[in-house]
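Contents: one structure, followed by commentary.
Selected chains only, in their assembly positions.
Order as written gives the chain letters A, B and C; numbering starts at 1 within each chain.
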């Protein structure tokens, strides 16, 4: 589960009957556009490329509760997304071996059992439930004037300017059977000052935890982040000023919209680092469960770079955190 | 509060009577050496420099419950550390103005009230309670053969090789009334495979959240971290092998001891980026509560670089997370 | 959500597409018999009467995740039960009026909106999800030798000896368009000593909360309960003795298997009081949303007494609490 007042609980193995979740604590009486929600979920499936899915390739969202006549009821929003490619034949080697940089070995260590079909619950397919919930949270935030955006900033070692830059880089890596990671930037605009808990639940700690829970994420920073460590105090000072509308703001935003763990009203900025896709399209050495060396042969078709698909996931996790903290803020005064 | 089975709740304003906390869920019957605990807490006060505090400058830990005759009882461990420098005269300007890169403005926005004395609860003094709890957790982990280490890797833009490198860099910044941040590395050795929750409570997500809750932290990564985003899948593959003792491990450790959010038995490695100390020793422009421009004059004496002092805090947060997950692991099978 | 390590989150409105839930923290590798689970869920639908449901009247449980090849995976067990009688026509008066002793008025006050179809989420249909989860928990407990039983002890003012006694009493009340409540007893056998948290999470406090969360419950006690308040200390003393097998136990069990909030190894005994069914089969005076007096006419067919159906619900709530505490107990020592 993630969240405190607004919570999300999810379930589902990649090749089981369905993925799904329960989103609790969504305020009552908010209009939700289920068509728009479906379109948001579709973004995760297709990435940003133009040549994308037709209707019947969709991950169709079935909302089972909590929304009635287009409005939230305040009750838990239960939903499922059926899995359609429940192949069961081709996971013998995953069941027997530990793929490098995957979770096979660690799940076995934790549970003593694992569902090897398509990676089971360790599959990135798990994120579809996050995007359903995140899409709902974003619609609620939208009513509050809070907007979340994300963009790919780096693919492998290359700085990326537009989404179109990604495909040739990925194609080149794929030609060698190799894969790429990268860096995504996310910005939240319109957040009022005062959100976040000041000690253990600092707003950036919650965001870090949420982003780090996305498969393949290996790093998180906000504001000037790691670069800030290299600068002097005088270089990163966000000096306050009175603005024309009478409000107080900062001239710069090295702090990334958060000071002392609480939002200050400026844009919240953060970066999320993804490791390269662990599944290579070339033979890979590993061991089986007894430790004997084996070679895994490439199978099926895998993306060489998943960054275009992660954007709605990143936005979803940001939305869940921000909305939860927006609600908690209401309890800080009588 | 932080943690699930092993939890820590803390309290205290910088210039109030005391800081303190309650640590719940510590297993019963474990020997705790309170003298060693005091020495660990002292590390936070003095940093690594030689010319450090004499006995009576200590943050004296008073354990009020949960430990009896040198053993944990399984009951909540309550403790306090008295504040001794409860000056009350010199915070007029903090009460009236918003210091840049501090939490004055955001606390005011959140609560409509704040204790300006020494920064109140937003002061880094808050971390003393974490170190008490972390020190206890480290003693418990020690019985399990789990060891936590940390080191300063970067101060401002400079790579640091030894602790002795820090002081001249800090002194140079201090001469200009300026301050430095830096990067700390933390390693956890001896962690068994299988710790961590696989989806929202990934072990690195919990570590990120814990580290991000330390004042001034702006970035976190683990394993090869942000560098991993720039590499190809084939370059960061941690290939499994059977070791001489018959166990399975990986030849390299780009993954930082965690795969799919669960420990794999290798060393857990992470980096934590600290922003420069926000309090400069030079006049600083800002606004008062009405938005009028004012200049804050430097006061008192502040460190130009706090990295030597943060090491026990970083280790403490790691210890709390690892021990909590060690206990939770026990519930994964009947 | 209910529980700490073993948690249950549920969703669903009575006349929405489905009820469902997510059960997290079930230990991995435990055999689950889904046919037996279905039969347990069927008990809730049909009560104890002989003339009960045929196959196609079933609340069919669809397990969507967390169980594979008949074994728990340690991952969240997601499940749904479709609603089949999603009539939408006949709830106009519920939408407009507040039925006495129902939750119409209070839900409106809390959320400003409610789903009036069949009571929405306030319907007792919600309990189907608890029984699915409880049935799974009971199968796990069974492996541990922990058995949960329940029985009707009182229907209206009458002491009940056998289940067959209930029907004539209910029929008599129904003839006047009236309804009955009653008292259920629940016993948990085979619980090891040492389960329960000693202060706020006392085992009986958790059981009370769990039972009180069942619709219509108005009272809970354990051991000699309310009767114990009328007795002297010397009358309710459970004297310890050494048994033939060398273990220590108590000669009597006034304490109901719990002392100081922790199980002592004796049978855990408790009583749960249910108010009469609030829906009468006679005209009922009330007000509409503007406060105007109106008379609600009886509709459909409602049970005059639901006690036979609540037994599996009571057992389910007990099972969830006991299993959660069984798992937490593992963390009390290193």
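As a convention for this text, contacts are C-beta pairs under 8 Å (C-beta built on N, C-alpha and C of every residue); 3 or more make two chains touch, one makes a residue touch a chain.
Keep in mind it's a predicted model, so treat the numbers as computed, not measured.
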Overall number of sequence copies in the complex as this file defines it, 3 displayed: 4
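Keep this in mind: only the chains that are shown with their structure count from here on.
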Taking each chain's C-alpha mean as its centre, the one farthest from subunit C: B
Chain occupying the middle, per Cα centroid: A
Rounded Å distance between subunit B and subunit C, as computed from the means of their C-alpha atoms: 44
Approximate Å spacing (C-alpha centroids) for the pair subunit A, subunit B: 26
Contacts with 2+ other chains: residues of subunit C: 28-29, 74-75
In the complex with subunit B, residue positions of subunit A that touch it: 1-2, 8, 10, 98, 100-103, 105-107, 109-112, 121-122, 126, 154, 156-157, 173, 176, 178-183, 192-196, 198-202, 204-206, 208-210, 212-213, 215, 218-226, 228-242, 246-248, 250, 254-256, 258-265, 273-280, 282, 284-287, 291-293, 329, 332-333
Of subunit C, residues touching subunit B in the complex: 4-5, 25, 27-30, 74-75, 140, 143-144, 198, 327-328, 330-334
List of subunit A residues in touch with subunit C within their complex: 1, 7, 9-13, 16-22, 24, 28-29, 62, 64-66, 68, 71, 73-78, 80, 110-115, 120-121
